[in-house]
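Scroll down for the structure; my scribbles are underneath it.
Shown here: the complex without one of its protein chains, the others still in place.
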Amino acid sequence: MNAFDFLTPQRNPKIGTGITMMLDKGMGPVHVIDLLEISGQYVDLAKFGWGTSAIHNREIIQEKVEIYQSYDVNPYPGGTLFEIAYLQNKFDEFLNEVDELGFGAVEISDGTIEISPDERERIISVVKDNGFLAITEVGKKDPAKDHLLTPEKRLEIVNRDLEYGADLVIMEAREGGKGIGLFDSHGEVKEDDLQILIEGTDVEKIIWEAPQKNQQAYFILKFGANVNLGNIPPDEITALETMRLGLRGDTLGKVNLG
Amino acid sequence: MNAFDFLTPQRNPKIGTGITMMLDKGMGPVHVIDLLEISGQYVDLAKFGWGTSAIHNREIIQEKVEIYQSYDVNPYPGGTLFEIAYLQNKFDEFLNEVDELGFGAVEISDGTIEISPDERERIISVVKDNGFLAITEVGKKDPAKDHLLTPEKRLEIVNRDLEYGADLVIMEAREGGKGIGLFDSHGEVKEDDLQILIEGTDVEKIIWEAPQKNQQAYFILKFGANVNLGNIPPDEITALETMRLGLRGDTLGKVNLG
Partner (left out) sequence: MNAFDFLTPQRNPKIGTGITMMLDKGMGPVHVIDLLEISGQYVDLAKFGWGTSAIHNREIIQEKVEIYQSYDVNPYPGGTLFEIAYLQNKFDEFLNEVDELGFGAVEISDGTIEISPDERERIISVVKDNGFLAITEVGKKDPAKDHLLTPEKRLEIVNRDLEYGADLVIMEAREGGKGIGLFDSHGEVKEDDLQILIEGTDVEKIIWEAPQKNQQAYFILKFGANVNLGNIPPDEITALETMRLGLRGDTLGKVNLG
């Protein structure tokens, strides 16, 4: 039973929407356990950011994966690692290693490389056929290239990925959340761009990367407590859940609990 | 005995003024112990920010409360949780739960709600009659509303709260410290506003929320090592104490050790 349980609304973030994807950029195992012991129920996915999992010992990665899974969190390696493997023509070895390490999902992105639609379709199929959750990402790491993606183009990729069988589609905002994707250089949401996405697709399948507090509050106020949010820093997991539930000034009395 | 003890000045932050209030926004117990083991003597109050304590298991909150108290730190739930309880007409249940969880202080704020002076007086009395430290807060969470509070009005509330029996009064700056309370949009102190407060009340009863380093340095240089500071991030506890003692470039040779 939670403290002050007579005061607080409930939601069940582990089922359906309301996903919180945390960004783990190299946490030690003790830190992971300590965090999940207090707030593990508020984390659904844990991304081992970009190529970070490739510089750590296999045993320690396996240990971390098991820790996450014991708290019902699905861990997966960052899309950049997939891209590196793809570039090196080592996608099969990559998928095998993902499996051996115990990860439960694969992120398919083209943030730094080019992948044809046919290839993307094939990869999503292989990922799903091997029993992984298939998460794709839309956006470029280089802001100059990312700015060339019109909202209409982003929408097209989202819908195509979903048709290809992707379980979830991430809207790229990187770790910083400024001047990238749907965010302007101050980290504010470009509302016209967002509107085009909302009107053209199933927003329940989208995870909005929203590393900054004001971004998280924006999406919660717009879509309700059960919006899917990603790239949440570990230290902000508890804070995010309180914003979802209207337990912080930013959203108090203003959230649709859905 | 401290390392390099022959080099460093002394102060006794646990007695009287010189309070450091830390913002705990959901730390795991191991993190809390690890921090307090090395720097616990430099923390006086630990605020479980806004409604964070309401989404954690009762046992874990009780465990954290006990950990803090074993290091002579007084923990308390954030004012927003009090406000939610007050809004729901559950102040008595709230106070009972605060007691059962073992907290030693209560924060009385109106950051998101309206409370009449009479009610505020009554609540402060009840909190004190039940043996808690009564800490009030002055300021609104919404910057637009907060800007309507003139420095004269803030001063009036501070003095009224002290008359009502508040032990300490917090000057709101939120977690960010920008465009709120005494800070402009860059996080710089509005000196004219501050001056009005200084001249009209007992600054030893005020805890200045100062989440940013430049803000902490400002208050230390202005009021001396024993100024009361709040909303200090856990990672900055050690750094703050070194600034108080003139052991960092920002204050070296310039602090009144009091």
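Letters A and B mark the chains in the order given here, with residues in each chain numbered from 1 onward.
Simple rule for what comes next: a contact is a pair of C-beta atoms (placed from the backbone, for glycine too) under 8 Å apart; a residue touches a chain by one contact, two chains touch by 3 or more.
Just so it is clear, the structure is predicted and the values come from calculations on it, not from any experiment.
**Student:** Which one, A:3, A:38 or A:81, makes contact with the chain that was left out?
**Tutor:** With A:3, A:38 or A:81 as choices, the missing chain is touched by A:81.
**Student:** Please identify which residue in A:3, A:61 or A:108 touches the non-displayed chain.
**Tutor:** A:61
**Student:** Using the touch rule from the top, list residues of chain A that touch the missing partner.
**Tutor:** 25-31, 49-58, 60-61, 77, 80-81, 83-85, 87-88, 90, 93-94, 97, 101, 111-112, 141-142, 174-176
**Student:** Could you pull out which residues of chain B are in touch with the chain that's been left out?
**Tutor:** 1-8, 30-31, 33-35, 37-39, 42, 213, 235-239, 241-242, 245, 247-250, 252-253
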